[in-house]
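Note that one protein chain is taken out, while the other chains of the complex remain in position.
Chain naming follows the written order as A, B and C, and within any one chain the residues start at number 1.
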Amino acid sequence: MVQFMQILGIWIGAFLTFSIFSFLYKDNPFYKLAEQVFVGLSAGYWLIYIIYYVIMPNLVSKLIEDFSANAILIIPALLGLMMLLRLIPKAQWVSRFPLAVVIGTSAGISLMRYMQSDLLNQVSATMINPLAAESLPDIIGSFLLIIGTICGIYFFYFSRKKEGIYALPSKAGIWFLMISFGASFGYTVMARVSLLIGRLEFILKDWLHLIN
Amino acid sequence: MKYMILFIVLFACIFPLQASSAFQAIDNAWDDGTALILKWELPGDSLRIAISQIDESGIATLIHESLDLSSEFKVTELEPNKDYRFSLTTYALSSGDSLIYQTMGKPTQQWFYMHKLALLLLFLLIAIAVLYNIYVARRGKELFIRRINGLDSMEEAIGRATEKGKPILFVPGIGDLDDIQTIASLTILSHLAHRAAEYNSEVIVPCRFSMVLSAAREVVKEAYLRAGKPDSYRENNIFYMTDDQFGYVAGIDGIMLREQPAANFFLGTFYAESLILAETGFSTGAIQTSGTANAHQLPFFVVSCDYTLIGEELFAASAYLSRDPQQLGSLKGHDFGKALFIVLIIIGVVLEMFGIGFLRQFLSIG
Amino acid sequence: MKRTLPMILTFLVGMIVILSEFIPHFPFSKINSTLESWYLIISGFAMLLGLISLVRVNSSKVASKEENWQYYLAGLISLFTMVIFGLLWGMQETAGLLGHGESIQNWLGKKPFDYLFDNAYLHLSATMFSLLAFFIASAAYRAFIIRSFESNLLMISAIIVILGRTSFGTMLTSWLPQRLYFLQMSYMTDFIMKYPNTAAQRAIMISAALGIFGSSLRIIIGIERSYLGSDK
Partner (left out) sequence: MSSKANLVERRIIFGLLFIVVTMPLIFPIGWKTEVSPHVQMAYDLVENSPQGSIAIISFDYDPSTATELQPMAYAMIEHAFSKNQKIIAVALWPQGAQMADEAFGQILAKFPDKSYGTDYVNLGYKTGGMVTIQAMGRDIKSVFPADVKGTSIQDIAMLKTFNNLKNAAYIVSLSAGDPGIKQWIMAGHDMFGVSVTGGTTAVSAPGFLPYINQQNQLYGLLGGLKAAAEYEALINVIGSATVKMDAQSVAHILIIILVVIGNIKAYKIRRKKALAAQGD
């Protein structure tokens, strides 16, 4: 029986795989079915996952094991319950308190975190001595790195009309952005094709046994 | 009690040794009390130095080996305000004996992270610039802001939707509400929903997370109220789909194919799914506006969407759209930051060329 | 009141978070991680809201026999199957209300929840993800057209990198003499990735970080507050 269920599982997988692929041709009943099954299954999956792996260990078991040491967890639990008051139209506004706490936290943490990692560390990483590079192409590259970073930042400058002499660095900034977009695009092709190869391996190997 | 006595006995034994400055444990200054610095300065004929940490039951664990006669070593991941004991063993050539030094130290917490000084200074500088510009704007000074194409398109998109009688699709990204991009996206939604309410166009907002759902509903409801059309607000147009990244994408693809929205907005955090959404949207012929600060996904939006907000433009959007002088003022604050960093980079590079690494080190925070 | 109090709360929380970034002393040292772990709990509760929204939207479509209602019914069935299986017999090593369901496992090979996860969910997810391979091809076909100087830059750097990443591209330029190593496909790929690409990425990151700075500050001081709804 187990073996039969295993094979059935592979057939289910293959059916769903083709149902999703069929969407590339056009919308059709198979895709509609697979899509809604996907939405339903995954929503159910995450609900169960959050109960077992977030709420239970982080809240319930902590409160059961040692209530007084973890009493502070009552606060997020209360805020969570306040969120649920959204279900009652008259009391919906109460949920603004947990939202306010969450958004205040997100804003403060993002501000400092991005400032540290994306601002200061990137700025200091750009402070290099281009002449110290090993070869001529590397020296040119280092100059490009510095110039590109500066022009790129200038491109985002809001409060100046980009005319005459001020248009040039902004233009150069766009050039660097374009090169970077092209490169990122090209660099991703391989990883994306790998995903398709992985799927085809499932179809050809596990399902059809055409290759080993 | 047993440990207490043992401890006192041990302490008495090592006290004379601790007095010597040969081996010391000093609190690491300006930190969160999790580190000690062990310093040693030994007589000239010492060989091979081994340092161990000794726990309460007297068991020693080797933590560091060295050949330097005088040096220091930072012990990390300690607990604040707890006593720690260390021993240093070395082999003295002249006497042919092993020498053992012991020392104790207690890591303490301070009230400021010194290594974040640069962060604090720059934070204050930029924050003051932003607040000052907001203040100036409030007093009525006209501020110039360059055009942001992706945002000027909003009117066009809403117009198209109204004309065709088709809905507008707004995707607030796959980030949760603890992601600042999602919050920025919702503030744009607020403007969009307001305009759409004025034109009587429908806005569909599928959400990946329940927290985003709740905030999005507040935002849209408020926008309809502001537009004076609270009765047109339909709660079920803002709905939750699934927490799953690709399940969410599959659902949105279905909406695009079946509802055929006239305009799609993809604003917020996006990862791999960016291209799936943008290409499906393209195939339905919708006018598409996207925006994200995830640099790796920008190329896919740029090639498949009509307008793309690149990085900072996403965060400037709500200020730009509101035309509220206070908000516009804060954009001037961003610009001050940009000018500041361009100057800093130039100075830093010049200093580096002369072999002076001070500025770079000051700004890099571990 | 309904709006002012939450606004003050946002301000206080935001300021405390920023302050505690600089203060290593207890209790500030623990504030940020505590607040972040609270987020998990709050959003865990909120999960229920999403679920109710999903069930409401889908069941109203089914009830009113809207177009395609059958599929929404299938979605609802999938959802409840997954939830019921998960609650009754748990997932992986976690037991459910009825324990681990050994007898079913003997018959099915694994827990029903995990069976659906492995044989349906994983395949759906992986296939959806793999659609990218097709879309990246169609996007390249449409977008990499010689038009303006900017779009040419985009195209040229994309083509160099696409070629430089495969054995085929390396072969194309392998005849070049060692002296001209910098013209080889793989070298050019590395060069583009390392210098101009990094420069642009940095510019985006630095300016976006400033944007985040401004946005966060506007939220904390309460200029941006649409998420708090209206006063009414």
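The definition used in the following text is that contacts are C-beta pairs under 8 Å (C-beta built on N, C-alpha and C of every residue); 3 or more make two chains touch, one makes a residue touch a chain.
All values derive from a computational prediction rather than experimental measurement.
Could you run through the displayed chains and say which ones the absent chain touches?
Taking every chain of the complex into account, the missing one touches A, B, C.
Thinking of the whole complex, not just what is shown, which of A:L8, A:L24 or A:A167 touches the missing chain?
For the chain that is not drawn, the touching residue is A:L24.
Thinking of the whole complex, not just what is shown, which of C:A133, C:A208 or C:L228 touches the missing chain?
C:A133
Could I get the residues of chain B that touch the absent chain, sorted low to high?
283, 285
List the chain C residues touching the unshown chain?
On the chain C side, contact with the omitted chain comes from 133-134, 136-138, 140-142, 144-147, 155, 159, 162-163, 165-171, 174.
Could you please point out the chain A residues that touch the chain left off the display?
24-25, 189-190, 193-194, 196-198, 200-201, 204, 210-211
The rule is short, and it goes like this: only the chains that are shown with their structure count from here on.
Per the contact rule at the top, check every chain pair and give me the one with the most C-beta pairs in contact.
So the pair of chains linked by the most contacts is A-C.
Go ahead and note the Å separation of the Cα centroids belonging to chain A and chain B.
For chain A versus chain B, the centre distance works out to 14 Å.
Could you tell me the distance, in whole angstrom, between the mean C-alpha positions of chain A and chain C?
Centre separation, chain A to chain C: 3 Å.
Residues of chain C that touch two or more other chains: which are they?
Expected reply: 18, 21, 36, 39, 42, 46-51, 54, 68, 121, 124-125, 128-129, 131-132, 136, 140, 154, 200-201, 204-208, 210, 212-213, 215-217, 219, 227-229.
Using the touch rule from the top of the page, what residues of chain A touch 2 or more other chains?
20, 23, 32, 34-36, 38-43, 45-46, 50, 83, 86, 96, 99, 102-103, 105, 107, 109-112, 114-115, 119, 123, 125-126, 146, 149-150, 153, 156, 177, 180-182, 184-185, 188
Chain B touches which residues of chain A in the complex?
Per the touch definition, chain A meets chain B at residues 20, 23, 27, 31-32, 34-36, 38-43, 45-46, 50, 83, 86, 95-96, 99, 102-103, 105-107, 109-112, 114-116, 119-121, 123-131, 146, 149-150, 153-154, 156-162, 177, 180-182, 184-185, 188.
Along chain C, where are the residues that touch chain B in the complex?
For this pair, the touching residues of chain C are 18, 21-26, 29, 36, 39, 42-43, 46-51, 53-54, 56-57, 60, 67-68, 121, 124-125, 128-129, 131-132, 135-136, 138-140, 142-143, 154, 200-201, 204-208, 210-219, 221, 223-224, 226-230, 232.
Of all residues in chain A, which touch chain C in the complex?
Listed in rising order, the residues of chain A that touch chain C are 1-2, 5-6, 8-10, 12-14, 16-17, 20-21, 23-24, 29, 32-55, 58-59, 72-73, 75-77, 79-81, 83-84, 86-87, 93, 96-105, 107-112, 114-115, 118-119, 122-123, 125-126, 137, 141-142, 144-153, 155-156, 173-190, 192-193, 195-196, 198-199, 202.
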